[in-house]
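The structure's right below; bear with me while I get my questions together.
Only one protein chain is missing; all other protein chains are in place.
Here is chain A:
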Amino acid sequence: MDNNKLKKLKPYHVIFLVQNSMVALGLLSLPNELSSMGYSQWWIPLMLGIIANLTLIPIIWLFQRYPQDNLFTLNEKLIGKFLGKILNTFLVVYLIFFIASIVEGYLDLIKIIALPDRTIAGPLVVFFIVLLYIVHGGIKSIARFCILSFFLTIWMAYFLQWSILEGDIRHLMPVSNFTFHEFLVASRNGYFAICGYELIMTYFPYIINQKKAFKHASIGIWITITLYFSVTVVSVMYFTEWQLEEVIYPILKLYKAVELSYAERIDVLGISLWVLLILSSTAAYLWVAKKGMDALRSNNKTYHLYVIAICIFVFVMIPLSKDFQEAFYDNLFYIKFSIILWPNILIFLHLIKSKRKQASA
């Protein structure tokens, strides 16, 4: 379509790309992740939103200085070609593991809820076919799919109605019944669900209106935060503190509260429709990984996409023990968080570099 133009993301594309790359598996278990705070967890998403918004500022500031560069090329520019390549290799490998963790987590759920007594090989193959088809259209195709999957899934928020009716609003009080340690654990676990907006570091060069990118990305973040906030509030109202700690996927339990005359258990439908959200965020991550590979090899080749996809596929299919997987995926968080903070270091390098330029000039 418009493959030749570099600038192709309109404001609404940016909003929904940011919004949809954040929502994936994290939302399903969010109230459980925050459960160390007990009933006081309901305002945590707001705080996480503010943190996300704050960490967005250096990202946008930096990339507005380098409007043609993405994270990978900027790494090479600012910390040197050799070190940059090593770092980029590390990032691509991390992205492969991260996408694998999302896909595997989701397909395990499918296996438990929708398709019992089946291996995940078949669903995994069809998932990858569609995923590659989406990524193949480029970042604009992904953005379009994000918009679509948002509108195809947002109506499920209506199902919260039953839980609100059955819940108890008094659960929202007291607001500050927690220790500092509990607070730290909850924000660490909860932040995993918020991640995703940092992908803007890679598609920033494609945004048409880069000056207003911060505003649009913030709108995207706050749409997600509103969603998360409503979900945690409703969960706090509906569940007891014990349930919050023990139920791994509280959202699916919320579905079970739904009473419709024409359908008994909505959770099967919900978890199946969730694939749209998973597809849109993994597509964004996969596209970023492909860009990383492009930067590593210094050329744009479509087969890079297939190479990465095969790596992810193989990694998902490798039989690993559940404990190892959990520990492994859990530690991915620290990499994730350092990526979000990484632009601050780059800004530091940028400032040194520009100072030196000024001095030599």
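The rule is simple: a residue touches a chain if its C-beta (ideal position, glycine included) is under 8 Å from a C-beta of that chain, and two chains touch if they have at least 3 such contacts; residues count from 1.
We adopt the following convention: contacts and distances are computed from a predicted model.
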{"item": "Protein name as given in UniProt for the chain not displayed, \"ABC transporter substrate-binding protein\", \"Spore germination protein\", \"Urease accessory protein UreD\" or \"CadC family transcriptional regulator\"", "value": "\"Spore germination protein\""}
{"item": "Full-complex contact with the absent chain, from A:Ser176, A:Ser261 or A:Ser360", "value": "A:Ser261"}
{"item": "Touching the absent chain when the full complex is considered, from A:Ile57, A:Leu83, A:Ile112 or A:Val126", "value": "A:Val126"}
{"item": "Of A:Ile164, A:Val185, A:Ile208 or A:Leu269, the one touching the omitted chain in the full complex", "value": "A:Leu269"}
{"item": "Full-complex contact with the absent chain, from A:Leu9, A:Leu74, A:Leu279 or A:Leu346", "value": "A:Leu279"}
{"item": "Those residues of chain A which, in the complete complex, touch the missing chain", "value": "1, 110, 114-115, 122-123, 126-127, 129-130, 132-134, 136-137, 141, 144-145, 147-149, 152, 261-266, 268-269, 272-273, 275-276, 279, 302, 305-306"}
